[in-house]
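Data first, discussion second: the structure below is written as structure tokens.
With one protein chain removed, the remaining protein chains of the complex are shown where they sit.
To keep things simple, chains are lettered A, B and C as they appear, and every chain counts its residues starting from 1.
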Amino acid sequence: MVKGATSVWVDKKVAFIGGDARQLEVIEKVAALGAEVIGYGFNGLKRSISGFSLVDEQCSAWEQLDVMVLPVTGVESGGQVLTKFQPGPIVLPDSFWARIPRGCLVFTGISKPYLKQLAENCQWRVISLMDLDEVAILNSIPSAEGAIQMAMENTPITIHGSNCAVLGFGRCGTTLARTLHGMGARVFAGARKAADLARIREMGLSEFPFSDLSLVLPKMDIVFNTVPTVLLTRQQLEQLSIHTVIIDIASSPGGVDYFSAEELGIKALLAPSLPGIVAPRTAGQILADTIVRLVEDLPDAED
Amino acid sequence: MVKGATSVWVDKKVAFIGGDARQLEVIEKVAALGAEVIGYGFNGLKRSISGFSLVDEQCSAWEQLDVMVLPVTGVESGGQVLTKFQPGPIVLPDSFWARIPRGCLVFTGISKPYLKQLAENCQWRVISLMDLDEVAILNSIPSAEGAIQMAMENTPITIHGSNCAVLGFGRCGTTLARTLHGMGARVFAGARKAADLARIREMGLSEFPFSDLSLVLPKMDIVFNTVPTVLLTRQQLEQLSIHTVIIDIASSPGGVDYFSAEELGIKALLAPSLPGIVAPRTAGQILADTIVRLVEDLPDAED
Amino acid sequence: MVKGATSVWVDKKVAFIGGDARQLEVIEKVAALGAEVIGYGFNGLKRSISGFSLVDEQCSAWEQLDVMVLPVTGVESGGQVLTKFQPGPIVLPDSFWARIPRGCLVFTGISKPYLKQLAENCQWRVISLMDLDEVAILNSIPSAEGAIQMAMENTPITIHGSNCAVLGFGRCGTTLARTLHGMGARVFAGARKAADLARIREMGLSEFPFSDLSLVLPKMDIVFNTVPTVLLTRQQLEQLSIHTVIIDIASSPGGVDYFSAEELGIKALLAPSLPGIVAPRTAGQILADTIVRLVEDLPDAED
Partner (left out) sequence: MVKGATSVWVDKKVAFIGGDARQLEVIEKVAALGAEVIGYGFNGLKRSISGFSLVDEQCSAWEQLDVMVLPVTGVESGGQVLTKFQPGPIVLPDSFWARIPRGCLVFTGISKPYLKQLAENCQWRVISLMDLDEVAILNSIPSAEGAIQMAMENTPITIHGSNCAVLGFGRCGTTLARTLHGMGARVFAGARKAADLARIREMGLSEFPFSDLSLVLPKMDIVFNTVPTVLLTRQQLEQLSIHTVIIDIASSPGGVDYFSAEELGIKALLAPSLPGIVAPRTAGQILADTIVRLVEDLPDAED
């Protein structure tokens, strides 16, 4: 559907520092669209990508960049950049960063304070991809599949026919609930807001307000939590069957009283950030699609 | 799931003025929960409902009301209330309304200026049900089914296997798209926001930005519009096959250039407000559930 | 996916007698594939179809036919053929039929005795399309949608959220149950065989053996019957709520004790053969696709 995409990317100068497998999808995509693509920190990369060349810190190309794509974690304090393609982190001095032109469009997953400061000093335009609603929704797909895979690996029952609670009906909860329903689970989705409860019902799932949590828990086989506050307190955990498994995909430290869960003998697993682990290529394509779209939609992209 | 609901409703004095079939569901529900229920404007009602008695304007019960439920259209100027249960509208003078106690909880579908003024004068607490996100989402279900029924009645093809466009991905568009997908249609859902496009993709549908509308239209069998601006201009209508049928559920005057559609020989139907027509009992239950929940959740409901 | 289809159809001589709107889809398709197509009994047809010409009984083309397509009802006794395109039935004498070459491939919906005798006398190869599993399965789609449309038009509730029983899990029952589930109904599918009950459970529906019918009926809003024996006897009908609506799509005389249903005040509707009525174009395309495939797959089709 992207018409004339090339016009925007041809001759754009794009650099990648890093990183992890997700960046490779972005590199392939923007190189295919006609950009001039350089990379730093990919010395261990086994395969070559057409249109992508590795450079060193001194390369003059850094001074002409239109776009720079950092790893998901961005730049840590001291100018550290985490990479999986060579041993140890990359450390780049301020004198290096200062050579990136002002106005450069810098993509990162998240913006830590050091990067924010750099961007302010250098007058870059930074886009934190993980803060975008669009990326969060698309990332909810690999997150949901990763959570389901964890549940499969940690229960002696099928998802089909099981009673699954999904706590929270935001971007991840919605996707998780739909996927479980599509696999034949009996889904009980809990939320706080009346509008969310209405949508859950419309989706053909069983809705419950969090105030009814203790009524729902006793019959659950699997509980998926997406809410980053401790809904699963000791009191709630005591409602669970000993066979229930909890998969917690709320960001660390999660939404479970893990100490009590262990004491009660209930298996509760705090999932790491799943997209990059369970489906790095899909996660990379999500970033690639979003970066391409954002650059094309920029008011000054055609300049 | 409603625990102790009775405690709230027992001895509550509730009046209904009006109205249409939807109110009957509410009457049955609150009467069953133990309220004292009176009605005015139901003289033509054929059946009796246990716990519900018809009164006249002079009845002293009006002065002790806790809750008053108006028809969906509320009160028109001059104190008119539309009813389907007796010939002609009801007209009630200000002297009548003034007897309803201050603080009374008044449910209406929509709040027209006359009702707003009354409420201010009388110090009622008015809740416009149709403005609630919860009600709008639940009403999207009968709306979607009504729209699909209209499409079935006006096409020589099945929904299954047809190419259906859904324009707009708000509360109605989401429900309509999901239902069509569940019936086996190929659904192309159009939206403006990147986050909506991401959610459409997650739902397994084909997403397109409105800027691609003219590319999508030529292959559509049915176009459902939910957006209350004229997206389907003459220029867009010219992209359609002569066999395409348009079902427009945006609020009047709809989102279609109807004059051009007729000139081009394209069948375009502006749906009326569907829930009360195609599924009055379901539409009534939605109102009943919401009213019951709101009264139970009120801070002072237990007083 | 049809490769080289033209080679088979080019120069094939194909005649249509009849008929109804479904045949028009077949005419359009085989004409587009390059066949020489003649028609008889279409005098009232308003539009012209490229490559299709109307002939009379004397036309010599009848003696060179490769394929003849009759209406769904075939040939009635006395050589009658039912048509909707001109007033009164067509009556063709044996002397006419005798001119159709032996070996001609004759498509009909159903084979009544008179046609069977003709085919034996004239040595035609007759294919009764409605007897083919493939056609029956594809026709189950418009049947299911027609049944759902009837339910929508005859109930004050939405399909979504309603309790629907589907009796029988053959070709129609399976499609109907899946579509209702896709629309958000709570589907209770009844069958006799353990394997069918297992498949129902796998599909995420609630299964019940017919022996439990009387336990299931009381809570149903809508009952769809597909079984051509009277499962819904007076005793079973007495289990139903007065609000329950029965849609019976079993072939006439259906599977309901209609006399008792009326006495008990229960709305029970015997659906006519739905595909040609609710979705004539889809029903015609099903026949067109099947006829095209069968001719192409014939061992001697390439001769």
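Here is the rule we use: contacts are C-beta pairs under 8 Å (C-beta built on N, C-alpha and C of every residue); 3 or more make two chains touch, one makes a residue touch a chain.
Not measured: the values here are computed from a predicted model.
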* May I ask you to name the displayed chains that the omitted chain touches in the full complex? => A, B, C
* Structure fact -> Touch assignment to the omitted chain, from C:V8, C:L45 or C:I141, lands on C:I141
* Check the options B:G78, B:P93, B:P113 or B:G204 and report the residue that touches the missing chain. => B:G204
* Asked: Given the contact definition stated above, which residue among C:L197, C:V230 or C:L270 touches the chain not shown here?
  -> C:L197
* **Of A:I141, A:A189 or A:L287, the one touching the omitted chain in the full complex** => A:I141
* Structure fact -> Residue list for subunit B contacting the dropped chain reads 160-161, 184, 201-204
* Of the residues in subunit A, which ones touch the absent chain? -> 21, 141-142, 145, 149, 152-153, 155-161, 179, 181-184, 278-282
* Asked: Please identify, in ascending order, the residues of subunit C that touch the omitted chain?
  -> 1, 132-135, 137-138, 140-141, 174-175, 178, 194-195, 197-199, 201-203, 208-209, 212, 215, 290, 293
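Basically, only the chains that are shown with their structure count from here on.
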* Among line, ring, star, complete and other, which one matches the pattern of chain touches? -> complete
* Could you name the chain whose CA centroid falls nearest to the centroid of all protein CA atoms? -> B
* To do: Please compute the C-alpha centroid of subunit A, do the same for subunit B, then give the distance between them in whole Å.
  => 38
* **Multi-partner residues of subunit A (at least 2 other chains)** => 201-203
